[in-house]
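Before anything else, here's the structure in question.
The complex appears here minus one protein chain, its other protein chains still in place.
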Amino acid sequence: MADKLLKPKELIDRIGYQPPQTDWMDTPIDIRKGMYCYASNPKSVANLGFPNARPWNPTEPDWKLPENWQQIIHDGFKERLERFRSFKVFMDICVRCGACADKCHYFIGTGDPKNMPVLRAELLRSVYRNDFTRMGKLLGKANGARPLTLDVLKEWWYYLFQCSECRRCSLFCPYGIDTAEITMMGRELLNLVGLNIDWIATPVSNCYMNGNHLGIQPHAFKDMLDFFVDDIEERTGVRVKPEYMKKGADILFITPSGDVFADPGTYTAMGYLMLFHYLKEKYGLEVTWSTYASEGGNFGFFTSHETMKRLNAKMYAEAKRLGVKWILGGECGHMWRVINQYMDTMNGPADFLDVPVNPITGTRFEQARSTKMVHIVEFTADLIRNRKLDLTPARNDYLKVTYHDSCNPSRGMGFFDEPRYVIQNVCNHFYDMPASTIREQTFCCGSGAGLNAGENMELRMSGGMPRANAVKHVRDAHGVNMLACICAIDRAALPALMDYWLPGVQVAGTHELVANALNLPGQNDRATNLRGDDLEELKAQAEGETDE
Amino acid sequence: MNDKKLIVTGLVIFLIIVLFPFWYNRGRAVPPPEVKLTEQAKAAKECVLSKDYMRSEHMQLLDLWRESVVREADRIYTNPKGKQFVMSLSNTCLDCHSNKADFCDKCHNYASVRPYCWDCHIDNPKENS
Partner (left out) sequence: MNKKYMVSFIAVFGLFLIAWAGVSIGLQWVFGVIIPYLAVLVFATGFVRRVLGWSRSAVPFAIPTTGGQAKSFPWIRHARFDCPDSRFDLWVRMALEILTFRSLFRNTRMKLSGGKLSYQLEIFLWVGALAFHYAFLTVILRHTRFFTEPVPWCVQLLENVDSFFRLEIIYPQFQFGLPAVYLSGIVLLAAVVYLALRRIVIPSVRYISLASDFFPLLLIFGIAFTGIMMRYVTKIDINAAKQLTMGLVTFHPTVPAGIGAIFYIHLFFVSVLLAYFPYSKLMHLAGVFLSPTRNMLASTRSYRHVNPWNYPVKVHTYEEYEEEFREKMVEAGLPVDKPLEASAEAAEKE
């Protein structure tokens, strides 16, 4: 596994953008180790009531499909064409101009032509033409049509799990054709015949049964937060007291469970705890956590629309049960696409909640007046704007920060200036990456849409190459040593990416930076950051590096 | 859904635009222009060159004549049959075809062609050669 991973230079040198001699339809796939994720655990699949739960292995020729799999896919295809105009229109109108080709981070990082968004879509489109269009039926292969064979299905599976649904291609497409949409449909179809990957199916099953992707049970969830409470006390001298499922609290807070589980997300979680403590002490604001709705993320989104809805339902249900005024959401990428573009439609209207108003500043969050869910970064931005936080940004002075726009808040929400505002108010040294790699043109971390597994490390490192390259640019130009983000998958994926391409650059959630700058009432001298590192030492180290 | 209404409206507008020629002419037959020849022209029977050639290429011939007269001061044109003509729109062409409105304009208007001959040669003036 990891020992087989190529060295960065070897990986880059191997990329050639010359397509093979054979036509793409005649080029057989090679399911390569390091590029695919393991097949799903049948238990998880059965847990969710998904079809065809069985052990299977993608590298074996027999994928143990149901007898009538072709019919299932055909019918599923037809149903989705009727249910989603996006799918139907995108199947029909692509002119293959190629503008999207070099926009995909997986294509840039692998050079595999089937990772060009247009070709990824053509994998489905060729079958669509064959099954549903007159021209395709009439002219066959001359019109780019081909029947759905087992090899084609395998190709779907292989390449639809090499797309992180980042929508970068859709930005450049003159018709807005969104490969994320096509990948979502394709993955739904694959799920109909039991072709999923374990890194998605098992978190989905966990989330469904236990409330979060990691399967953390309620008491364990509390234990984990208690660890953070201890750590915060050790580093700041202040003991914070998180609330759990408190009925009648002002706000329900939901964040991805990844933040309570692994570094450096844990520091972001500590940041949330400190912020909430500060607001409670100073302004009496009551924020509650829930162990039932303890997952902001939604891997159902990477499975099917129905699964997405099943997992997402908990947010409104829990808010209703607890009788809170509105919901506050933590830093997460795809979670916010779901909340911004799907939640209200799927599980709303949330008429039992209030239009979010920040009781401390009086700001009415007009942008969230129907969904009634506020992003913690806009919440904090509003607090900072109204000077409600006591901040000492100098504590972050050893950092030279750049900011990674996560795909989903970027191209699925338009969330760009709020995080920058917050970071620039808690850090004195901020440098943006080049314009063609940030904001709406941002690159994926390479591990989104459920592809953050350990076994597909080569894919992840290749896909993250454009992002790492842009970070390298600001590291070389400005000495950037911290990559800030607002996404839990980023916090899990980017450290590995940085270790691989740019050792020394660290990754932090935005609220870790906020908390480091935030002064709590009754705190100690704050000699360390949240990670327990001595600030004086870090500062000396940073200055030493600049002097060189 | 209200977007269906929008789509149908769009389609109707599209069809109205695309099928413009069909409703613009309201189905009335438009007779092609009939070129009227003056008695003089009828009597001459043949123009400088053959009728078919003149019909499609007369502008080319006039252009060459202009070139020849203005740049080379050569005013005499000999056609393949050996017959000679003075190269002059006003004096030669319009001498026979003195009915500009019925001869030139009819076709030009029908085909929506606006030659710039008449920018200078206004209303069939006779040149003082």
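Lettered A and B in written order, each chain numbered from 1.
To be clear about the criterion, a contact is a pair of C-beta atoms (placed from the backbone, for glycine too) under 8 Å apart; a residue touches a chain by one contact, two chains touch by 3 or more.
Source: prediction; values computed, not measured.
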{"item": "Touching the absent chain when the full complex is considered, from A:41, A:143, A:424 or A:506", "value": "A:143"}
{"item": "Options A:38, A:56, A:292 or A:431, residue touching the unrepresented chain", "value": "A:292"}
{"item": "Where the missing chain touches subunit B, by residue", "value": "1, 3-4, 7-8, 10-11, 14-15, 18-22, 24-25, 27-30, 32-33, 52, 55-57, 59-60, 63-64, 67, 107, 109-114"}
{"item": "Touching residues (missing chain, whole complex) on subunit A", "value": "9, 12, 15, 17-19, 24, 49, 81-90, 92-99, 101-103, 108, 113, 116, 118-119, 122, 133-135, 139, 142-144, 167, 170-178, 181, 208-211, 217-219, 222-223, 244-247, 291-292, 305-306, 309-310, 313-314, 317-318, 321, 339-342, 344-346, 348-349, 363, 366-371, 373, 378, 381-382, 385, 410-418, 421, 434, 436-437, 439-441, 465-466, 469-470, 472-473"}
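Basically, only the chains that are shown with their structure count from here on.
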{"item": "Separation of mean Cα positions, subunit B and subunit A [Å, integer]", "value": "69"}
